[in-house]
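Omission of a single protein chain aside, the complex is shown with its protein chains in their original locations.
The block that comes next holds chain A.
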Amino acid sequence: MPTANTEEENSKSELQKNHGGGGGFTRWAVVAVIFRLALIYFPGNLNLSSRPEVSTPLTSIRRLAEGYWLKQSSMSPYAGSMYHGSPLLLSVLGPLTVKRIEGQPSHILCSLVFVLADLISSILIRATGRKLQIAYRKSLKSLNLLNKSTDSGALSSGDIAALVYLWNPFTIVACVGLSTSPVENLFTILTLYGAATGLAPLAAFGWVMATHLSLYPAILIIPVNLSYSGSWFYPPAPLSPEYTYAPPSKLFRSKEHGKVGDGKSSQEIIFSWRRVFHLLVWTSLWSVYVLVLCSISVKQHGSLQEMFQRTYGFILTVEDLSPNIGVLWYFFAEVFDFFRDFFLIVFHSNILFMILPLAIRLKHRPCFLAFVYIAISSMLKSYPSVGDSALYLGLLGLFLDELADMQFSFFLFCGYVGVSLLSPVMHNLWIWRGTGNANFYYATAMAYACFQIVLVVESVSSMLNHDRKLTKLSTSKLQK
């Protein structure tokens, strides 16, 4: 069985050796945490926290510490152009940045927070994966296709996804490099978990926090709504996330046609506006709550308006042109000022343009839709970092079974490895040695963007093919 994404090939092959199931996951998760702690206590200075791949102006811990220092010296944390993060994160992580424990590495408390965030994220991914797996089995059973899906004795896709997230070098680097992206990822995953388990308050809270921290998860409101509102109509409560993992509705309808007289009515896939409303109420409640908290924490020296300008405004206007693994920094460093606004609109609307077509085609798979949205936004966002890539690569593991036939997976694996090795080299040549050129580094960023595009396009394509295959199988069964 070919693996969907080769990023997890290593871990999976290792995992398949011990058929421990849950025990295997715990063991590997503990090892991952120990590995992180070992890196944190590494005697040499890895300088990861100032790597452009790890810390962007939005997620850098040094900027957070600067914001906290400004706040402590009774100034607005947004004075100057250093801090662009959330005031809540500042009040939580800020005190930890200044607290030094004797004999421990600096920022040890922050590191522990990020390790914890990573661990919780992986556990949530695993739980989400479990729910999806149950729903998958259920739907296959209802389509009488269960015998087709081979039950491999290895770990379930949820375990694999969680371990991929934990063991991904990108995640490790982002965690050890003290960028705040583990926390942002945690809230995004919390959103998905809440949506998958049908917990409206949790999903709404995760979504509000994730949006508050990094704006781009705002588009996840669509998959969250789809997932949450669709899951209402399955009678037994534990099976509620069934809709989150379901073959096309057409298939069910045809199946219902075939089995006339069954108790279930065809309304099961009707989009429920009541549930949407329910979720929106929770969302607005949490938003108000978060806004009140923010205004309390910024009211001494600033205002909410300043906060929005300095966080969302900074993200949308791409003010900082320092190099990162994205493509926008070099573009906006070179583009003529006259066209700057135009291209800002074009690049941001590139994310927005794809929302509707994807939502229409993938509405029966809200979780996968969320994955695609996350992948697109982490590719096209203003200040991308490897922490964002780590998130969608981890989520990719959730769809191992469906994406088994994905093309170019080995090519993509090689591409990711190659880019992540070449990019620091080019950066070193350009910035530190002065022998290289900005174009070299930009070329690696370009290649990285291309690989991400191929990954997104191929995964969407193979997911649609998978659904077609299911349709084909079920129709052929119905025909018989």
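Remarks
Going forward, a contact is a pair of C-beta atoms (placed from the backbone, for glycine too) under 8 Å apart; a residue touches a chain by one contact, two chains touch by 3 or more; residues count from 1.
Basically, contacts and distances are computed from a predicted model.
The chain that is not shown carries the UniProt protein name "GPI transamidase component PIG-T", picked from "Protein O-mannosyl-transferase 2", "Sec1 family domain-containing protein 1", "GPI transamidase component PIG-T" or "Up-regulated during skeletal muscle growth protein 5".
The chain omitted from view is touched by exactly one of A:82, A:294 or A:315, namely A:82.
Of the candidate positions A:32, A:48 or A:65, contact with the unshown chain belongs to A:65.
The hidden chain makes contact, of the residues A:104, A:284 or A:350, with A:350. In the full complex, the hidden chain is touched by chain A at residues 50, 62, 65-66, 68-70, 73, 75, 79-82, 248, 319-323, 327, 329-337, 346-347, 350, 353-354, 357-358, 360-361, 379-380, 430-432, 434, 437-439, 442, 446, 449-450, 453, 456-457, 460-461, 464, 467-468, 471-472, 475-476, 479.
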